[in-house]
Each structure stands twice: as C-alpha cells, then as structure tokens.
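Below is one structure; the comments refer to it alone.
== subunit A ==
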Amino acid sequence: MATELQMPKNGMDMEEGTIVRWLKNVGDPIEKDEPFMEIETDKITMESESPVAGILLAKLYEDGDVVPVLTTVGYVGQPGEKVPTTAASDAPAEVKKEEVAAPVAVAAAPIKKLSDTSGIAATPYAKKLAVDNNIDLKEVTPTGRYGEIRARDIETALAALPKASPLARAMAADMGIDLASVQGSGYRGKVMAGDLTPAEITNVEAAVKEIEEVLERRKLSGMRKAIMKNMVASHTEIPPVTQNYKVDVTELLALRAKINQGREKPERVSVNDMIIKAVGKALEKFERFRMTLDGNEYVLHNQINVGMAVAVDDGLVVPVIRDVDKKSLTDVSKAAKELAKKARDGKLKPNEMGDARTTISNQGMYGLYSFTPIVNKPEASIVGVCTTEEELALIDGEISVRKKMMICVTYDHRILNGAEVCEFEKYLKGLLENPVSILI
Partner candidate 1 sequence: MSEMRQITYRDAVREAMCEEMRRDENVYFMGEDIGAYCGAFGVSKGMLEEFGPERVRETPISETAFMGAGVGSAVTGMRPIVELMFSDFMAVCYDQIINQAAKMHFMFAGKVNVPMVIRTPAGGGTGAAAQHSQSLEQMYLHVPGLKVVVPSTPYDAKGLLKASIRDNNPVVFLEQKRLYKEKGMVPDEDYIVPLGKADIKREGTDVSVITYGRMVQMSLGVADKLAEEGISVEVLDLRTLSPLDTDAIIKTASKTHRVVIVHESVKFGGFGGEIASTITDSDAFYYLDAPIKRVGALYCPVPFNPVLEAETFPTPAKIEAAIREVL
Partner candidate 2 sequence: MEAFVNHMKEFDVEDKTLLEDKEFLRELMVRMMTVNKFEEEAFWLFGQGLVHGTMHLSVGEEATGVGTTAALKKEDYLLATHRGHGQALGKGVDINDMMAEILARGTGTNHGKGGSMHICDFDNGILGANGIVGGNGPIACGAALTIKMKHIPDRVCAAFFGDGAANEGAILESMNLAAAWDLPVLFVLTNNQYGMSTQLERVVKNQDLRQRADAFGFKSYECDGNNVLAVYETVREARDYIVAGNGPALVVEHTYRTSGHSKSDGNLYRSKEEIQFWKDNSPIVRFRKYLVEQGLFTEEEVDAMQAEADKKVADSIEYAKAQPQPVVEDLEADVYAD
C-alpha cells in the first residue's frame, strides 16, 4: 500500500508550508530518509524526507504551492501501485484545532438580586447624576440586573420630570417651588434658574462669587433657609412702600416710669410693650391692616395678633402675641417677655408663631434713626421702631427738650394705599404721644 508524503509540522506555530521545489520526479526511486522536497516555512527553508523507501508514485501539489501542515502532498510505493486521487482536498490528518477547541458556551450565572435592601444600591455614576440633577434616589426605579440603580434609570426619572436646569431644580427644591407650576423659558419649556426669581439668581450668583473667595463654606441652617425663603418671597412678590413718622415719646417715657415705680425688674413694662399695645389699638381701628391677599380675594381677619421680631443666634424669629386688644398692658408685657425668652432659647412652639396682622421690628437699641423693614408675608405691613433721641422743640413758644422716635411702616401696596397708611401712622403717633389712651 502506498505511503503518504505529508507537509510536515516543523514547529509548534507552523500552520502551513510552501513547496519550494520537488527534488524527485514521479517514477524516481527514493530511499528511506532521503529528501524528496524542499519546503519553506515562515521561519526557514528546509528539506523534507521520505519515511519509507520506494518509488514516487504521485505529486498532488506543484512547486510554489502553499500547503497546510500534515496535508498529503504525494505518495511513495511500489511500481504500479494505485494511489487515491482525491487526497489533495482531504482534510489534514489532525483534527483542526478550531473544531476541537470550539469554546464551550459559558452558561450565564443565575442572577442574584442584591440581598441588602436597607440602603439604596446605585452605581457611582448613577449617584453622581442624581446629585447633579437633584434627583432623589428613593424615587428612582432601578433596572440594574442586581436591583441596582443605573445611570439610565436616572435619565428615565429625569425625563419624567418637568424639564429644568440642574440649578433651577436645586433652587426650586430649596425654595419649595413646584417646578410644574413654573413657565419655563428654555428650550421646549425647560425651566431655567432665571424663571424662578430674578432676585434669587442675583443672590446665588453673588453667593457663588463670594464662596470662591471665602475660606469656609457653611451649610444653611433650617432657620436660615426659612428666612431666606420668606425674605425672597417677600422681596420678589410684594411691592413695598415705607413711610416714616416722627413721634414725640416724652410723655410715653414719663408714663412708663410711673407705671414701673415699685415694680420688680421682671415685671417692668418696656416701651416696646406699650408700642405693641398701641399698634393693637391701631389694628382694631384700621380694618384693611388686618387683611391678607389670597389670589383675587382680600381676606379680612379679626383677631388682633401682633408679631414681634426677635433676633436670635444665626437668625430671626417672629413669635406672636395674640388678642392684644383683649390683654392689659401688663399681660402684653408678660406675654412679650415670655415669648422673647422662648425665642432666644429656641423653644418656641409652632402655634406661638404666625397668623399675626403685623409685626413690630424694634431696632431702637442699635441707635437706628430710620430704616426700611421688610414685610413678613402674608401680613400687610410691618412696623419698624427706631431709637429715641433728644431734640429741642418749641412748645408754646418755649424751647424744651423732647424725646423723639421714628416709626417706619412698610406695607404691601397690593393691600394698602399710602393715604390709609398715613392715617394709620397718624393715629398711632397720636396714641403714643398721648399714652394714657393706650391704657384705656
């Protein structure tokens, strides 16, 4: 039987060889181990030797052919022996590596959901997107294969929200504004920071600029946030006007001295207490000062409640003295002292604040001559009280020394008009200059 001559595999990385030339012709005798062809690999040229002795019966490839290793290139045998004719297209004796080494499919591991549900699992990028866009992760539906929130989930959540810039979103959250109620000026109605409040933008820009230069950044306390919110709202919503009247308080101070004669310090009445009582009287008389605005309606309130601005650490609170008209001066004084202490101790209860008709902001102790208080929404006005100064005055042709104090009333011009505020102030001035009327 004829013996196959093969393209040898000379080296672990040899995959094919070129027959440079045959060294024997068909019919030539060949000895065992005698070279029969010269081959070239991509490394080297070498001779290929016959495994047996015999006659070269057939050549299946020509000089110059490139042949895969282990492919039969010819046959050696006895004269007249038959040889297979289709060997050239036969697959190499060795099974092709690609076939045996076909990768075994890697079975997908069963997906185990995250077991710890106490926290929110989210990828770092998802968390970053959430922070950047002011999205609460708790409100995002996770679609990660382990139950985690992925970046795409934040994008989905964002798409569902009213369109807004990240800054606008952050500001709206702080200011308690529902973005859905804001008309956006950006592309396709996107709410921009400017759509919220122009003033706020200025503040934020100024704050950002300042932050760039300061050494420290401090988080806003809850109180500061509340103040900021209220003040911005007041400043941006209310058209304010401030009108000042100068009041002669010589008599008031004299009366106070009389009242306080023999009283222990905790029981002494202050000028502020007397002003509260006077303002209460004025509120009683001027109905429009007890109004608030609700959309297209004015709402009239009857209770004569007076707010009292108290400076505390890191802010300002406004406790309220209710039913001033029904309280004696002593009771008003007592209530005012109690509330001021609670305010400074941070112990005010929610029902001890709010629902005032107006607020008194007394800056007298700071030596202020005049200022522009800002209305504490939703009240219609605020009464600023300044310091007491001695002045020379002509009374009945006589020069005398009088004690004078400025009262500065800022009001919401949507509710009140200048003339009625003048009337209010004149009335108040009258009460303070004729203090016995406060007591009646």
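Simple rule for what comes next: a residue touches a chain if its C-beta (ideal position, glycine included) is under 8 Å from a C-beta of that chain, and two chains touch if they have at least 3 such contacts; residues count from 1.
Quick note on selection: all candidates are chains of the complex that A comes from, given by their letters.
Bear in mind that the values here come from a model prediction, so they are computed numbers and not experimental data.
Among the candidates 1 or 2, the one in contact with subunit A in this complex is 1. Across the interface of their complex, candidate 1 is touched by residues 12-13, 15, 41-44, 97, 100-101, 103-106, 108, 123-128, 145, 150-152 of subunit A.
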